[in-house]
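So that we are looking at the same thing, I have put the structure below in structure tokens.
Note that one protein chain of the assembly has been removed; the remaining protein chains are unaltered in position.
The letters A and B name the chains in turn, as written, and every chain counts its residues from 1.
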Amino acid sequence: MTSRWDSSDICNIFKTIDELNKDWGLNYWGQQLNDWTEVPPREGVLNPGWKLEWERYSQWITTDFLAWQAAIVNQYKRPDQFVTHDLAGPPRPEINERNLSKTLDIVAVNPYHGTQERFDGIGSSLPGDYTRSLKQTNYLVTETNAQTTGWDSSQQFPPYDGQLRLDVYTHLSSGANMVEYWHWHSIHYGQETYWKGVLSHDLEPGRAYAEVSRTAHELQRVGPHIVDFKPNNKVAILYSNDSRHGLEYMKFSNTVDYGWIMHQMYSTLYHENIGVDFVFPESADFAKYKVIVVPPLYVASDDVLNQLVEYARGGGNLVMSFKSGFTNEFDTVRWSMAPGPLRQAAGFHYQEFSNLHGPLALKDDPYKVGDENKVSEWAEMLVLENAQALAYYDHPFFGKYPAITRNKFGSGTLTYEGTVLSDKLQDNVLLDVLQIAGLTGPDQKLPSAVHVKHGTNRSNHALHYYFNYSSDPQTFKYSYGAGEDLLGQTAIAASQTLTLKPWDVAIVEEK
Amino acid sequence: MTSRWDSSDICNIFKTIDELNKDWGLNYWGQQLNDWTEVPPREGVLNPGWKLEWERYSQWITTDFLAWQAAIVNQYKRPDQFVTHDLAGPPRPEINERNLSKTLDIVAVNPYHGTQERFDGIGSSLPGDYTRSLKQTNYLVTETNAQTTGWDSSQQFPPYDGQLRLDVYTHLSSGANMVEYWHWHSIHYGQETYWKGVLSHDLEPGRAYAEVSRTAHELQRVGPHIVDFKPNNKVAILYSNDSRHGLEYMKFSNTVDYGWIMHQMYSTLYHENIGVDFVFPESADFAKYKVIVVPPLYVASDDVLNQLVEYARGGGNLVMSFKSGFTNEFDTVRWSMAPGPLRQAAGFHYQEFSNLHGPLALKDDPYKVGDENKVSEWAEMLVLENAQALAYYDHPFFGKYPAITRNKFGSGTLTYEGTVLSDKLQDNVLLDVLQIAGLTGPDQKLPSAVHVKHGTNRSNHALHYYFNYSSDPQTFKYSYGAGEDLLGQTAIAASQTLTLKPWDVAIVEEK
Partner (left out) sequence: MTSRWDSSDICNIFKTIDELNKDWGLNYWGQQLNDWTEVPPREGVLNPGWKLEWERYSQWITTDFLAWQAAIVNQYKRPDQFVTHDLAGPPRPEINERNLSKTLDIVAVNPYHGTQERFDGIGSSLPGDYTRSLKQTNYLVTETNAQTTGWDSSQQFPPYDGQLRLDVYTHLSSGANMVEYWHWHSIHYGQETYWKGVLSHDLEPGRAYAEVSRTAHELQRVGPHIVDFKPNNKVAILYSNDSRHGLEYMKFSNTVDYGWIMHQMYSTLYHENIGVDFVFPESADFAKYKVIVVPPLYVASDDVLNQLVEYARGGGNLVMSFKSGFTNEFDTVRWSMAPGPLRQAAGFHYQEFSNLHGPLALKDDPYKVGDENKVSEWAEMLVLENAQALAYYDHPFFGKYPAITRNKFGSGTLTYEGTVLSDKLQDNVLLDVLQIAGLTGPDQKLPSAVHVKHGTNRSNHALHYYFNYSSDPQTFKYSYGAGEDLLGQTAIAASQTLTLKPWDVAIVEEK
């Protein structure tokens, strides 16, 4: 590839770096940068569609810059070398990670997450599942929590005993083929003084070093059994970065946004031990999933919506959030009756919607969740056509409109959430759909602190990771085929009882 | 009129537009504007008097610009045409609406207000009463809530059934001669995508359309009976924009300001069904009012204060807030004993004042308001001369100073509030003065959700508007002369019982 860049493009390079850095709140090139880069005054721009085009252009610059860099390296690298790049906390709205990953031989990610009482594996698994989905294959972890993180000393939370090791296996169970730390020893000056490495500032072995060493020696032994781990997930989340931006320009709440809903949906599935892939509006493989969960798909072309409609018609189960289909691919509101091309598959239409001054209950607590029986922020005033109402608002005015609907369409279903659900309501709605799709079983009966992930290894043997994310021992029934606990080096019988120590893990390889 | 503007004044025009727009948080002309308009660094200015002069100059620029525009139009308009301008949310501190209105043939206003549970008519009536008072005649509503408003989708609150219609009559009962909406159908892109019109984005008739249509057909029929509605109010609020600014430069509280006190006073009178005009320091017709209510008149010339003194001496009843008379027309503190020229009429003096760390009770709960017996923020340490103390602070140190006083002066009274009153206390103090003035009667006994306004129509018949601002039906006694309910087209007897449906209205025209 001949680059279209030449030396006069230096300004653009700097601008690109600025784009990359802006989210980190720093600017390596000083304040002058703002004077000669042509950042348009986005705050003053009145047209959401214009903003979205600008955003796409900004993302393209980054993608293009990395492609140019990769092309240079590709000219010189040896056959045993590869090009990677570390994504910082994906999905990030300002980067088109899917396009960018096409440039790379292998994608890498830096998942930083809560520790101590706030460590439950989700902060490693979500970016891991997302990164694996970009190229639908294994990935690398180039940075993750060693001792502590922070640009000052106000968020220093060294992991409890066992958490460093547990985190390594958490990454591997999402498909990581490597776990690396930002640095070996903590540095003595600079902004990252308190972003501590494996060693403290005293440069002597300590608690973290001992645990990293133990884990590394384990990996030396079990590595060949667990590398290239492949999950085979039947549920996907449709991630639309355009919708995330479109909703930000015209936000529907000061507390809930696209990312909040997406995280609630992922978190619900995670805690129910349902393995999840991410798909994208431009993905072509919806059909391999039994359930696709869709955070507010606010910005979408007719083609994308029609593809989802065909997915449902062909037997797929869609769970869609409010505002889906409201604008087209230019972030322009459709001038047909909402929800546009989804109307027939959804089985309703609406002309009106309202924010909610405070939470409302669903009438008669249909999911029996007691105090958690509440919805908030947004209520579409849905008028049923063929769909069935799963729940109504308990309110004199809004009571005539359903809050949650389901439509049988072709061989599939479309379940629609016209409002923001409490976590417990979201859990019930998703579990209900998972049952329809035949995806529930013993994994939903594990203790709440225990998490399981399934897949196969290089030898195509089934692997089952069981994690204990708590300070108490956990005992539960193992529900899969006989095999061996690779770490404990003990045989495991089908249906036997397993006990995990605090912050411990078992990896069972079936025979 | 020959304009003193020529083509070289283009910079000034732009600056003026900037002044007009600044309160809306946008700048149509981009960021460069800030570089060449000569906005002085107000933040760094140390003299409140200087700031006030600059503020007056800024206001004059807007007034002058509109006068110039009107003069051009006046050269070309037909005899059946008129010049108007829509005031956005008056009273606005950055505009001299009274001077500006002299330029116009008819004043227009855009009152946007709360809906759903937050619709009680006050958000339409306050700007309406104010706008009517500018030229002391009828006015136009050029914009008001249709379906929803907002520059994003976080404040979408479509009116409940009946509220759109009720709002139209609310405007007319303050003296509006027209009610218009911002747009016909909701727009599909741009900042005002969610500032919805009478139609939704689907361009098809809906709930709002049906209600607007019903109301329009009603108006076609009853219009001639209700147009040019004239109230005949006996109570006025004195609005001092200079005081509003002066107090902002030297604010006495982080939560209460001039606008807060003015709104509390208006709101109290509104909920007691007392019709209110606004008067201004330069008004010449104080004598037609039995009561004048004065929010903190912090900035005032000796002439203005003396005019108020003469009003009281001649039989008027003044209710004045703390800090009145403290500075002269240059926002300079008087060097005579406070409250300056008001001292004799007020019947006290003071040398000291204190903020209050927290609310204090009035000693012995003199107005019997229980939990609402509290004052806050500010306490003038009043020393009585001829005035009578109506209430004292319940406090070891402040207890020796009265909180509220009344002085009989000439044939009138001056009631003074030396502190910030709770709403319930303000209600009691104002009701007490209204009783002295002989202005109370059956209107103060209506259910709290029912509001009434009185006036006369073109044929000089008395009109009585009764509004139900609630989701429940309301029944009450009609206390005026026999007539006809124009909307219900039924005869109404004197003293009969009326029932209003939720969010409904009756307009009784006396025979």
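One rule holds for everything that comes next: contacts are C-beta pairs under 8 Å (C-beta built on N, C-alpha and C of every residue); 3 or more make two chains touch, one makes a residue touch a chain.
This one's a predicted model, so the numbers in the text were calculated from it and none came from an experiment.
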item: Among A:D161, A:D303 or A:D423, the residue in touch with the chain that has been omitted; value: A:D161
item: Residue among B:S336, B:N386, B:S411 or B:T475 touching the omitted chain; value: B:S336
item: Hidden-chain contact residue, picked from the options A:Q81, A:Q136, A:Q191 or A:S213; value: A:Q191
item: Missing-chain contacts mapped onto subunit B; value: 41, 44, 46-49, 249-254, 330-338, 351-355, 357, 378, 381, 396-397
item: Contacts of subunit A with the absent chain, listed as residue ranges; value: 26-27, 30-31, 116-118, 147-148, 152-158, 160-161, 186, 188-191, 193-194, 200-204, 206-208, 471
